[in-house]
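Only a single protein chain was left out; the remaining protein chains are all shown in position.
Think of it as A, B and C in the order they're written, each chain with its own count starting at 1.
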Amino acid sequence: MSDTTHKSQLEPDTGRQRIEWARAHMPILAGIKARFLREKPFAGLKIGICLHVEAKTGVWLDALTAGGAEIVITGSPGSTQDDVAQALNAHPSITVLGKRADSRSEHDDHCREVLRSRPDIIADNGADLLTLLATEEEFTSLRGAIKGSTEETTTGGFRLRENGVTLDFATWVINDTQAKRIVENRYGVGSSVVDGLMRATNVMLHGKSVVVVGYGYCGSGVAQRLRGMGAHVIVVERDAIRRLEAHLEGFRTAELDECLHLVQMLVTVTGRDGALTLEAMTKLRDGCILANAGHFSSEIDLAGLAGAAASIHVCRPGIEEYRLANGNRIFVVASGNLVNLAAGDGNPIEIMDLGLALQSLSLEQMALHGRDVDAGVHPVAIEIEQAVAALAVEAWV
Amino acid sequence: MSDTTHKSQLEPDTGRQRIEWARAHMPILAGIKARFLREKPFAGLKIGICLHVEAKTGVWLDALTAGGAEIVITGSPGSTQDDVAQALNAHPSITVLGKRADSRSEHDDHCREVLRSRPDIIADNGADLLTLLATEEEFTSLRGAIKGSTEETTTGGFRLRENGVTLDFATWVINDTQAKRIVENRYGVGSSVVDGLMRATNVMLHGKSVVVVGYGYCGSGVAQRLRGMGAHVIVVERDAIRRLEAHLEGFRTAELDECLHLVQMLVTVTGRDGALTLEAMTKLRDGCILANAGHFSSEIDLAGLAGAAASIHVCRPGIEEYRLANGNRIFVVASGNLVNLAAGDGNPIEIMDLGLALQSLSLEQMALHGRDVDAGVHPVAIEIEQAVAALAVEAWV
Amino acid sequence: MSDTTHKSQLEPDTGRQRIEWARAHMPILAGIKARFLREKPFAGLKIGICLHVEAKTGVWLDALTAGGAEIVITGSPGSTQDDVAQALNAHPSITVLGKRADSRSEHDDHCREVLRSRPDIIADNGADLLTLLATEEEFTSLRGAIKGSTEETTTGGFRLRENGVTLDFATWVINDTQAKRIVENRYGVGSSVVDGLMRATNVMLHGKSVVVVGYGYCGSGVAQRLRGMGAHVIVVERDAIRRLEAHLEGFRTAELDECLHLVQMLVTVTGRDGALTLEAMTKLRDGCILANAGHFSSEIDLAGLAGAAASIHVCRPGIEEYRLANGNRIFVVASGNLVNLAAGDGNPIEIMDLGLALQSLSLEQMALHGRDVDAGVHPVAIEIEQAVAALAVEAWV
Partner (left out) sequence: MSDTTHKSQLEPDTGRQRIEWARAHMPILAGIKARFLREKPFAGLKIGICLHVEAKTGVWLDALTAGGAEIVITGSPGSTQDDVAQALNAHPSITVLGKRADSRSEHDDHCREVLRSRPDIIADNGADLLTLLATEEEFTSLRGAIKGSTEETTTGGFRLRENGVTLDFATWVINDTQAKRIVENRYGVGSSVVDGLMRATNVMLHGKSVVVVGYGYCGSGVAQRLRGMGAHVIVVERDAIRRLEAHLEGFRTAELDECLHLVQMLVTVTGRDGALTLEAMTKLRDGCILANAGHFSSEIDLAGLAGAAASIHVCRPGIEEYRLANGNRIFVVASGNLVNLAAGDGNPIEIMDLGLALQSLSLEQMALHGRDVDAGVHPVAIEIEQAVAALAVEAWV
C-alpha cells in the first residue's frame, strides 16, 4: 500500500480538478472541440456570455476557444464556483467576471462589462445581457454589430418576447428543443430528483407510497424513476389525456384529495404556483415528506404552512419539520426549492454535455451565417438539434 | 416569511435530533415499544450489548428500556456517533461506553466492561463479547448465568462456529434470516448502492453500460435498481443457474472478459476476493468507473492496480483516478470500500427498523424462555421471523 | 356439477353473444348511451356509415340509436362478421348492408346504397363514402344536405386532402388525435402485438434477442411490452432524437446491419416500405422469426425473399418457413400482415371503446352544430378529445 500512498496526493488546484472530472464525462463536447480545432469557426470573434460559471461550463469554454474564440463571461450571483473561475482565468483567451458573493447590482455591472468588450456573438441566460443591450443607450452602436445570439432558458425567451424587446439579430432558445425536453426534463430531472430525495432523507423508497403531482415531461420522468426504485407511485394530474397516459403506463392515478391521507412522500412537478395548498397539507398523514421538483419553490405553499404551524425546526440538514396544531408532522425537503439542485448535484454531467453541445453548434451557426437567420427569438433550427442528437448517439451508444 | 424565521431554529442537540429523525421512520419498533411498555419482558434484567452506536440504535435501546431493561452498550471503533452516545447517556437506564476515536484495544476493554456489569442477556456484533466471555478466565462464573444471546452478523456466527466456541446458552444469528436477506440484501443494498454511486459521481445512469459482477441477493438487487434508473446492465455471474435467472429476467449476461472493453461502470458484488483482477482492469476502456458493493474492499485488486499505475490522484472527493501506462484512466469510488456506506448513508432507516425488530423479539424470547432454547449458534426461530414480518406488513403496507 | 350443466348452454345466437361480451367491456359507450337516451341528440336524423361490422361496432350503433338516430351501415369486404350483421339487422333502427364475401364492386354498391338513403350525417372509413359523394353526379343534391362527417382513418384523411376533394361540410379525422395515438398506438398496439407473437409461435420471449425496427408511438409501445415480457430488445431507429430516447429509456440501440447476425426475432413498425430488404434478410441468423406490426405488409420484402428462397412451406398455422440457399431458415409470421390482427384478435376491446366514443361525440357535435364547424378535413376538436379522455378516466380509473 505504500506505493499507493506516495503516488496519491490531493491536488491543490480544485477548480482544475472539477473541470477535469467533468471533461471525462463530456464526450460530445470533446468531439466538437476536436472539429473546432481544425475548422476554427470563431477565428477572430469574441463571444460575450452570461452563464453559471461551474466545471461543465469550463469544459465548454475550452471548446469554444479551440474554435478560435475569445471569451468574456460573467456568472450568476450565488452559483459561481470561485475555484473554477480562478482556473479559467488562467486561460489566455478567457476572461471571467464576478464571484459567488456578488450582489445583483454587481452582477448587472459585470453584464455591462461583457457588453463593453464588444462581443460579436452573445450567449445569454435569462436575457440578462440582451435586455441591457436592448434598453440601455450606451449599447446602441453595438446592437447592429452582433451576428446572433443564444438564450439558455425558456424563461429568458419569454422575457424577451413579453417585454417586446426587438433585436436586429436572431436569438435561438436552447431549452425550446425536443432533445432537451426528452433528455433533460424526462431523464435528467427524473434521476436527479430521486438522487436528491435519497440523499436528503435516507428513507427507503421501496414500498413507499409516493404521490407525484404533475405528469408532464419532468413529472413522468420523476414518476418512472421512483417506480424504478420500488416506490408505489400515485400520479395526480388534472389534464385528462395525460392522466390517461399515466394510468395506462401502469401508475395508479387519483385526485389529490383522495390520496392525501395515505401518502408518505409527495413531490410537486407542476410548473405552477400553489400546487399544494395549506388546506391540502392539513389533510396529510403524520410524517409525510414533501419536496418540490418544479421550477418554482412556490408550488408548495410554505408561507401558509409556516403561518399555521405550531412549531418549526430543522430536524436534519436540509429538512424542516413543521408541526401542525393537530399534532401531525410535515417534513419539508430543501425549503421547497428544486430538490435535485438543492439536495443533490443537479442534473448529471452528461445532460449538460448535450445542452452545451446545442449551445456550441448554435453559436457556430451564428458565427458563420447568423445574419442569414431570421431576426427574433426562435427555437434552435431543427438541423442543429438533429446534428447534436446524432453526436450524442455517437458518444453515448 | 418572518413567521417562519422566528419559529425555526437549528437544534443544538444534534444527537437527539438524529435519533428523532430515525424514530419518525421506525414504526415497527414504535409498536414493539408500546407493547414492551405494557408487558415489561425485561423487568429486572440487564442487557449487555456491542453494536454500532448511531441514531437507529438509539431508537432501539429506548424500546428495550421501555420493556424494563437496563442497558450497558459499547459501540465499535470508527462507527460511534459521539453526539448520539452523549444523548443516550442522558437516559437513566442506559450506559454507553466508548467513542469514535477508540483504538482496538480500548474497544476490547469496553467489551470487558460490558461483561463485568454481569448482563443477563447479550446482544453481540462480530462475536466481540461472546469470544471474550468464552475465552477469558475472568468471565468463567458469568457463563452459566447468561439466559441467551443474539449475534447481528453472519460473520460473527461463522467466527463462533469456526473457533469451536461452546456456550451454555443459545445464540441466534439475526442476519441468517430470509427476511433480512430479502429486505436488506436485495432491496436495501440495491437502493443504497445506486444512491452512493449517484452521490459520488454525478454521472448519468440512463443509457450507461454498467457491469454488475455477482447475481446473489445483493447483486440481483443492485442490477434491478440500476436498470430501474435506466442503465444498460450486463450481469457477470459464474454460477450457471443464477446466470440463467439473470438472462430470463431480461439482463444481458456475459463473461467478464467479453464486456471489459465496452463497460462504462462496473460494480462488484460477489463476496469473494479478487473478483476484479489487475489483468482484467488493464482491459477496461478509458474512463471506466469502478465501485464495490460486496463485503470486502478486496473484491477489486487495488493494491495491484496501484502498483501498475503511472499516477494516482484524487480527482473528486471520494474518487481516485488511476492512470495506466497505456494512458487509460480508471476511476475508483470510495477506495473500493462498500459504496453504499462509504459514499452514502448506508441502508435506509426502515431496513434497520426491521433488523432491530428481529433483535428485540429475539432478546425478548431469550429473556422469557432462553433456557428452553437449544444451546449453540442457530438462525432465529422461524416464528420470530414470521412475527417480525407480520409487524413489517402492518407498519409498511 | 349437474347444476352447472343444466344451467349452462351454448347460445345459438353467436352474433348477439359477441356483442354482449364486447358491451361488458365498453363502459365509456355505456355512459354515452345513457346520456343519449335522455338527450336524443340524433332525434329524426339518419347516419350513413361505412365501418367494420363487428361486435364492438354493434355496441356503438346501439348507443347511436339510443340517441334517436336511424342507421344505414355497410361493412368492409373481408372484415364483416356475418353473425353480428344478422343480429344487428334485427334492430328496428339499423340497416346493415353487405357480407364478408363481398367483392370490391359489391362494396362500392353498398356504399352507394348508404348515400341513396340520404343520411344527414356521415361516418366514413378510408373515405369510401365521401369520395363517391364528392365525385359521382348522382349525389350532387345530397352534398349540401349533409350536416358534417367523421373519418376513422388517417389514411382516409390523406386521401381526401390529396385528391383535392372539397366538401361543403366539416370532416373530423378520428385517428388524428393525441388520445388515439397514445391509447391505441402505444398501449393498444404494444400489447396486441405481443399477444399475436405469442399465439403464433409459442416461443419464449424471456431472454430472447428481439429487434424492433421503428420507435414511433407504435414501435415504442411494442418495445416496452416485449421488454415487459422479459425479451432483450434492441431498437433500430434512424431518427437520432428518437434513437436517443430509446437509448435513455434503457434499450440497446443499433444500426440494423449491426444486429442482424444475433437477432432471434425481428418486428418491423416503421410505417414505410422496405424496412427490411432481401439483402438484410440474407444476413439473419438461422431460425430468425420475422413479423410486421406496421401499417403495410410491404415493410418486409417478402416478394424478394420468395424469389431468393430455395423452398417455402407452411410449418405451423400462420408461419411460413423460407429456406435460403445457404441453408438458413427464416420464419415469417402471418405472411407479413399486421401481426396483431392477423395472428391475434386485434386491439383490446377497451381501445375501441375510446375510439368509438370519439366517434360518438364527434357525430353528436356534427348533429347539433355541424354547420358552425369550418368545412374541410380537420382533426377532432380538442374539446371533444378532452371530453372523451375525461370519460375514459371516469370509466377506467
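Quick note on the criterion: a contact is a pair of C-beta atoms (placed from the backbone, for glycine too) under 8 Å apart; a residue touches a chain by one contact, two chains touch by 3 or more.
It should be emphasised that the depicted structure is a prediction, and the values quoted were computed from it without experimental measurement.
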Task: Sort through C:Gly207, C:Gly250, C:Gly355 or C:Gly370 and give me the one touching the missing partner chain.
output: C:Gly207
Field: Residue, one of A:Gly230, A:Gly294, A:Gly346 or A:Gly370, that touches the chain absent here
entry: A:Gly230
- line: Answer key for C:Arg112, C:Lys180, C:Arg227 or C:Arg242 versus the chain not shown reads C:Arg227
Per the touch definition above, residue among C:Thr57, C:Ser191 or C:Gln359 touching the missing chain: C:Ser191
Field: Residue ranges of subunit C at the interface with the undisplayed chain
entry: 1, 3-4, 7-11, 17-18, 20-21, 24-25, 187-188, 191, 194-195, 198-199, 202-207, 225, 227-230, 287, 302-303, 306-307, 309, 311-316, 319-320, 329, 331, 344-346, 348-351, 396-397
Query: Please identify, in ascending order, the residues of subunit B that touch the omitted chain?
result: 178-179, 182-183, 186-187, 239-241, 243-245, 247-248, 253-254, 385-386, 389-390, 392-393, 396-397
Message: For review purposes, identify every residue of subunit A that touches the missing chain, sorted by number.
response: 206-207, 227, 230-232, 247-250, 252
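The rule is short, and it goes like this: only the chains that are shown with their structure count from here on.
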- prompt: If you average the Cα atoms of subunit B and of subunit C to get two centres, how far apart are those centres in Å?
  reply: 55
Query: Using the average of all C-alpha atoms in each chain as its centre, how far is it in Å between subunit A and subunit B?
result: 36
Message: Distance between subunit A and subunit C based on Cα centroids, please, to the nearest Å.
response: 42
Field: subunit C: positions in contact with at least two other chains
entry: 247-248
